[in-house]
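First the structure, which I've put down as structure tokens, then a few questions once you've had a look.
Every protein chain of the complex appears in place save one, which is left out.
What follows is chain A.
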Amino acid sequence: MTDRRRINGPPCGTRPPVFAPATGKAAESPKRTRRSNELRKIFLKTGLIPSAAGSAYLEIEPARPLLTKPLIARSSALKLTCTVHGPKPLPRSTPFSPNLLITTHVKYAPFAARRRRGYIRDASERDLGVHLETAIRGAIIAERWPKSALEVTVNVLEAEDDRWWGNVSGSYDASWGMMNVLAGCITATSAAIADARIDCLDLVVGGVAALVREEASQKTEGHAVNGSPILVLDPDPSEHRSIVSTCVIAYMPGRDEITELWLKGDALEVALSEDDKRSGHEALIDGAVDTARRLHSVLTAAVVESGERLFSAMTDGTWTKDDNGNVEMKI
């Protein structure tokens, strides 16, 4: 059934373009050039959407930025916006709630992925919304706002690929890109909630780690034994041929607490290198925590910036920074 409230295009449907293999050169799959514990650059800014109580924009730059834009995107970045509306009173019809009610919506833009996505939320988007809600619920002090609601909306403008675009989907392929999107959602939402001045226990940071298996012919940095997977932080799924397992966590560094843990793939049987006796799961969770700890500094900087903006707005510019960088008020 067609959606009559939107403009639907040709009734017989359209097909995505098929690209002919370019003669002469075969497209090469990208390889990870960062070290296994090196993160990609992240850009986080709060307050870009003035109509919302709190907002944040997050962007993870692709590992290899290109000067000219090719027709088939070689690598993809993650770009998302997050808005927070509230806390606002619940409508009268809703039953009494002693806590703050949180609703989360994650929506991919139609142009976010290689395949055009529809406007109606699909199962994966609902799934992401539920995971995001769990992640931030653990950090918000919900008892402070009885009878009120908080609405979190995340727009994914550009999502990460699940695999390299040149590969056909394999049997043990999962939607790995979703994990990176979730981690980005958690970090951005945390910044937006802080921007909306909502009391939290701590800032929640999303972190991703993955166990990947490289091809036998290629040795990465010499320490990986053939066949046994290696642990990489902040993986870009398009850079790895086979991903064994991926883990996303939402982590509060100040309290050393995990509010959300999502692990995909089978890492139980996996043995790491000889000197590492951890099980695959432990290694993955440790790696994800490590990622989150390092992203925490970016998040803190964004929140501090948001706080400075609030001060200057409240005091109409009478707050100034002195030479030591401390904020002082002119009297």
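Everything below uses one rule, namely that a contact is a pair of C-beta atoms (placed from the backbone, for glycine too) under 8 Å apart; a residue touches a chain by one contact, two chains touch by 3 or more; residues count from 1.
The rule we apply is simple: contacts and distances are computed from a predicted model.
Chemist: I notice the complex is incomplete. Of the names "Ribosomal RNA-processing protein 43", "Cullin family profile domain-containing protein", "Proteasome subunit beta" or "EF-hand calcium binding domain 9", which is the UniProt protein name for the chain that's not shown?
Modeler: "Ribosomal RNA-processing protein 43"
Chemist: Could you tell which one of A:39, A:113 or A:174 touches the chain left off the display?
Modeler: Considering all chains, including the one not shown, the answer is A:113.
Chemist: Since one chain has been left out of the picture, which residues of chain A touch it in the full complex?
Modeler: 5-20, 22, 48-52, 55, 62, 68-73, 75-77, 79, 81-83, 85, 88, 105, 107, 109-114, 116, 119, 121, 151-153, 155, 157-158, 316
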